[in-house]
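All protein chains of the complex are present and in place, except for one that has been dropped.
And now, subunit A:
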Amino acid sequence: MKLQYKGEKPFQPVTPSQYPQPKLLEQKPTELLTLTPWLAPIVSEGTFDPELLHRIYQPLNLTVGVTVFAVGKYTQFVQHFLESAEQFFMQGFRVHYYVFTNDPTAIPRVRLGSGRLASIIPIQGHSRWEEISTRRMETISQHIAERAHREIDYLFCLDVDMVFRNPWGPETLGDLVAAIHPGYFAVPRQQFPYERRPLSTAFVAGGEGDFYYGGAVFGGRVARVYDFTRGCHMGILADKANGIMAAWQEESHLNRRFISHKPSKVLSPEYLWDDRKPQPPSLKLIRFSTLDKDTDWLRS
């Protein structure tokens, strides 16, 4: 049986429009790096023209998927997550939320806009939160194989205990997309909380690393997300067999994989912020951030 991904679209011409000419000779210093050394864009406010992008992407009739995991007490975050997504996430696009939960009855019915759907997918609960955390990669890759490849073009895998605060649009679309973790963007690579034990498949040596990416946001074309999550899952399985669990579970494996399979687009910490941190002047607009919460209680 063949898995047929949703059809590929050819290069679509952009209709004529009025927009300002790009200014090639920038005299003002830009505050954030806008390109990685492998020429992947780093997305932040001011680097893109939202209207232009909308007109490039709109005619393609794309469907964007979102996976969130709401297991145990995390079901309480779904309402706020979905309501804020309805306000800010991919306005004008077809969206399909996939909510994975061990308790479908605890998922509230949230009113969705036109062209937007939610599917609730039952999964097994686990007594240990580490178990839940390390099963997501496997669950996502299976979900893509079993159904999502037919339903969506792009997929974002997001943490549920978060809220959208400002627009998140087609500027985030790319083959394979990572987000810079808000806690480590100003820190040298030796201080990144990579897994440092060589026994783990997530091991990163001292001289390696580009950015420390957050496990709460990643995505891309559905085929690339399939490859990525499967690769992470294989690493997690190998570690399990060797009786080791990486320092930050899936986030460690995600970071290992993003070194050898560099993302084609990187989201600045505007797209993954921690509200407990003071907002630096270089970050103009916070779009997606944590809810302050009592993590110990949630994981008990």
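Operating definition for what follows: a residue touches a chain if its C-beta (ideal position, glycine included) is under 8 Å from a C-beta of that chain, and two chains touch if they have at least 3 such contacts; residues count from 1.
Methods note: contacts and distances are computed from a predicted model.
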Undisplayed chain, where the name is taken from the UniProt record, one of "Histo-blood group ABO system transferase isoform X3", "COP9 signalosome complex subunit 5", "Kv channel-interacting protein 4" or "Serine/threonine-protein phosphatase 2A 55 kDa regulatory subunit B"
"Histo-blood group ABO system transferase isoform X3"
Consider the whole complex, including the chain that is not shown, and state which of A:Phe211, A:Trp248 or A:Trp273 touches that chain.
A:Phe211
Where the complex has a chain not shown, which of A:Glu45, A:Glu131 or A:Asp175 is the residue touching it?
A:Asp175
Using the document's contact rule, name the residues of subunit A that touch the chain not shown here.
1-5, 7-19, 21-27, 29-39, 41-43, 47-49, 52-53, 56-57, 60, 138, 142, 145-146, 171, 173-176, 180, 185-186, 188-189, 205, 207-211, 221, 223-224, 226-228, 260-265, 268, 282
